[in-house]
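A short worksheet on the structure shown next.
A single protein chain has been removed from this complex, and every other one stays in its place.
Now for chain A:
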Amino acid sequence: MSSRAEILAKVKQNKPTLVPLPNIDFNDLITYPDLITQFISVVEKIGGAVFLYPTEEDLAKNISLEPNETYNINTLNMSEAEKLSLSKVHSLDLERVHTAYFRGKLGVAENGSIWLDEEAMVNRVLPIICEHLVLVLDKNLIVPTMHHAYQNIDVSKTGYGTFLAGPSKTADIEQSLVIGAHGPRSLKVCLIG
């Protein structure tokens, strides 16, 4: 018998009587008086910085003012052709990226995370290998909790996606928090609207 068959047979034999799934009642979930305020306060608590822009143009203006000497990648308004070529770049060549910009698809007020899927990342390694990360999010895309998040996005639609919350961090040495473990050393969240 293959290991697969053997394992499944044992599980089938040993599993207890079927019990039902619970009913998750959304009425019992926490509510926040102001989703945006809550979201901002958590992002800041977990080491991110939040900037507010009334419109996308205001953000674009601000980006254009940034010094040009660093190697930045802005995926916000990339053409399909540019995206295709970026998707093929090897990690060795992305290692020097200073700042990378992405558009988040959804934000979660309870934990300050932002959903980034493969389409938004363009290249899977880019949001993790860049030194500094900027995530742009429409204010109206903030939901209260993770339950609402999964109601609003179909995670199976993407090959790879992540709820990203703050810059990478570790506390493995004597529980001292250090920002910038393997991934980005900083996270800026730009809220539009």
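Note that in this section contacts are C-beta pairs under 8 Å (C-beta built on N, C-alpha and C of every residue); 3 or more make two chains touch, one makes a residue touch a chain; residues count from 1.
Following the convention adopted for this analysis, contacts and distances are computed from a predicted model.
Entry comment: the absent subunit's protein name, as recorded by UniProt, is "Lactate utilization protein", drawn from "Ring-1,2-phenylacetyl-CoA epoxidase subunit PaaA", "Lactate utilization protein", "Electron transfer flavoprotein beta-subunit" or "Quaternary amine transport ATP-binding protein".
From the options A:120, A:141 or A:165, the residue with contact to the chain not on display is A:165. Taking the complete complex into account, residues 2-4, 6-8, 10-22, 24, 28-30, 42, 46, 91-92, 95, 108, 110-113, 118, 124-125, 128-129, 145-147, 149-151, 154-156, 158-176, 178, 180-184 of chain A touch the chain not shown.
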